[in-house]
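Only one protein chain is missing; all other protein chains are in place.
For reference, chains read A and B in written order, and residue numbers begin at 1 within each chain.
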Amino acid sequence: MTIADLPIPPGAEPSAESFLGAKTTFRSWALTTDHKRIGILFFFATTLMLLLGGVFAMLIRIEHLTPGPTIMSEETYDRMFTLHGVIMVWLFMIPSIPAAFGNFIVPLQIGATEVAFPRLNLASFYVYLLGATIVIASLFYGGIDTGWTFYVPYSSHTPAAVLPTVTGIFIVGWSSIMTGVNFIATVHTMRLRGLRWMRLPLFTWAIYGTSIIQILATPVLAMALTVVGLDHAFDWGLFDPARGGDPVLFQHLFWFYSHPAVYIMVLPAMGVVSDVIPTFARKNPYSYSAIVYSTMGIAFVGFLTWGHHMFVAGMSTFDAGAFGVLSMMVAIFSAIKVFTWVATLYKGSIALKTPLLYVFAFFFLFTFGGMTGVAVATMSLDVHWHDTYFVVAHFHFIMVGGTFTGFLAALHYWMPKVTGRMYNERWSVVAWALVTGGFVVTFTPQFFLGNGGMPRRYYDDPARFQSLHVISTVGSWALALGMILVPIYMTYAFFRGPKSGPNPWGSRSFEWRTASPPPERNFEGPVDFSIDAYDYTTPQTEDA
Amino acid sequence: MTAATRDHFATLEQQAQAVKLALAAFLASEALLFTAIFALVAAYQSDWPAAFRVGIEHNTRVLGSINTGVLLVSSTILAVGVETYRDGRKKLAAGLTFATAALGVVFLVIKLTEYAEHFHEGIYPGGRGRFFLEHTEHGLPTFWTLYYLATGLHAVHVTIGTAVVGWRGYRLLRGSSLHALEATALYWHLVDVIWLFLWPIFYLA
Partner (left out) sequence: MSAATLPGWAIHALGLPPEASALSRQIDGLHAAVISATFAGTFAVFAVTLWFIVRFRRKRDFESTPRVVASGVREWFQGAALLALFLVFWAVGYSQYLRIETPPEHAMVVYVTAKQWMWKFSYDDGQSTNDTLYVPAGQRVRLVMTSRDVIHSFYAPSFRVKQDVIPGRWVNLWLDAAQPGSYPIECAEYCGVAHSNMLGEVRVLSPADWAKWRRGANPGEMIARGRDVAAKNGCLACHTLDGQRHVGPTWSRLFESRVALADGRSVVADEAYLTRSMMDPNADVVAGFNPVMPSYRGHLSAEEAGALVELIRSLKDGGPKPVVALPKVTSP
């Protein structure tokens, strides 16, 4: 007796009119206002950007196989690491989980038929596409070599395609704000009648917290990049010391956005973790309110820590000290979440499926990455580590080990929801092992490179660091192989995989209380959220 | 947005609430955009107080203050317009809305006149122009470039706002909702409030 044999409750049959099957013309997809289709459009667009950014990463690592030139010149290398950062941060990490999975899942989780502003949603996709296109187009104008952080005065003067790149990022930023505005309005006003805030699934809370950061932080980036663009294109000299400018001011503006930005990147992944664990451990969260308050705590306190990127930039020691304390405080919120997630497993009924495997990878990699974050917030240590590979390793542990594993967990968790098909578990476990193992081999040596004093953004490696670089590069090949496997078996599953039924995981979460794939209007018949999204105490003989 | 609901909203109230919230979120992001500029201004003002004093002295104070009046009057008119709409006098409300848009145009004309005046004196962004050969205080180029950045960005918002307000006036004649008018008014008031910060910083000693 498998899940597929269980009787399907009324209203949850996969209707012939599922959102996928209803209309199949190009126009029906290109002009859709269905949040589920827009989520899928974003998924493919952001995943394409992930692959592009990944190609740059692979090339960077190959360049480090030998000390001198290996496959590219120094000018090209400087453009590679810049575009790797720009594409990964703004074209994948920030939009992907909210705009792809958030769009699809949040209305389902709140019992709504749509987001608050469906046409704004569609517009946000095209704005994203426009911005992304302009950023990619800058490649054809010679690319940029400033690093994704655009520090002045270098970025004001470098004869590179600064203006198209900052323009593209500026436009993608507007897409980010539109997404944030839409989700805030949606979660506030489109909830099912009677569905209180403190009964919402935690993934929805995570998207809500992320949206607040998006609308408040992104405009500051817009301003910082506008000034860089004006300085570069028209020589306005606002950060030019000879004309009275202060280059460090740019850093304050930039990091005021870019630190909260890392929480835009990690909160949604944490939301995925908060939902995957209860499903696969069949257990209520150990402390729902701790997760909610930590999420909001991260969203707000995250705005107060930006100076920890500037401990050696020339700030007063008092200001630096304050930023250090605040950074320690924001770390506690993440620690509370990790405790809560682990404790949720206690007395659970744990099934080690691929989504949970990615969550466990998240536990290990995010905890280690987070603790190294505490380490770099220890100011005297940061003086040594700043701008070295230690920091590169730290943020890749969080972003790849944290956000990317969250992204993969979401993909494997919700794939049956979106398509009604199940992927092959054996392949997914193999891919998981390659991704996790490959990641560890790629980035652990980089902590040691940083300890040894290897700075980042170096084309030429001092000889004493060479063997660690080689190990790191080999690891990247395993990571890439794992990543390539995923679209292969997922595509196969979409066309040929077994039907999953409406709720293959037996989850209580609200999005599973309708057919998979859902009908166009999400729910057929009356919506019943009376049983809590995390209530596994009552017997469940069918996937209701 | 018409007075009828879009079909994914259950009630008119739900739609109105969603619009208000979305607008509040959007206005918050606009406020942060200008806060970034104000942060730059504050930092540079504390670096170069003497240069800022000199810059303010040479600014077009009369025209700038007239513009302050223009915006204040326009906001008042629009607020009255909202009230008249509530009282059911839609044609009057539309007229007041058009008047607000007209004042927006006046603001822009005066602003362009000011820029022309600055150019005439040889004050260009980036510290270019003969003014900076005659006045060599450290930090003076920064004052003027910030002035162009802040007032330029604000003028872009006034332009967009004028277009939106004008469009709203036209739609009012065809029966658009009170909520839509209120939302428009809120945006215009924000544009006004931002100017009320810019004006003392760049014009008043």
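Here is the rule we go by: contacts are C-beta pairs under 8 Å (C-beta built on N, C-alpha and C of every residue); 3 or more make two chains touch, one makes a residue touch a chain.
Only a predicted model underlies this, so the values are computations on that prediction, with no experimental measurement involved.
S.K.: For the chain that's not shown, point to the residue among A:192, A:329, A:429 or A:471 touching it.
M.R.: Answer from the full complex: A:329 touches the omitted chain.
S.K.: Using the touch definition up top, pick the residue from A:295, A:372, A:405 or A:419 that touches the left-out chain.
M.R.: Selected residue, touching the omitted chain: A:372.
S.K.: Touching the left-out chain: which of A:37, A:61 or A:283?
M.R.: Missing-chain contact among the listed residues: A:283.
S.K.: Which residue numbers on chain B touch the omitted chain?
M.R.: Looking at chain B, the ones touching the missing chain are residues 49-50, 137-139.
S.K.: Given the full complex, what residues of chain A touch the hidden partner chain?
M.R.: 3, 74-75, 78, 145-147, 151-154, 157-158, 241-242, 245-248, 281-284, 286-287, 290, 311-314, 317, 320-321, 324-325, 328-329, 331-332, 335-336, 338-340, 342-343, 345-352, 360, 363-364, 367-368, 371-372, 374-375, 377-384, 386-388, 447-449, 451-453, 455-462, 468, 506, 535-541
Keep in mind that, in the parts below, only the chains that are shown with their structure count from here on.
S.K.: Cα centroid separation between chain A and chain B, in whole Å?
M.R.: Those two chain centres are 35 Å apart.
S.K.: So in the complex, the part of chain A that touches chain B is made up of which residues?
M.R.: 112-114, 116-118, 120, 177, 180-182, 184-186, 188-190, 211, 215-220, 222-224, 226-227, 230, 234-238, 243-246, 249, 252-253, 256
S.K.: Going by the contact rule at the top, pick out the chain B residues touching chain A in the complex.
M.R.: Touch residues, chain B against chain A: 8, 14, 17-19, 21-22, 25-26, 28-30, 32-33, 35-37, 39-40, 43-44, 47-48, 51, 125-127, 138-143, 145-146, 148-149, 153.
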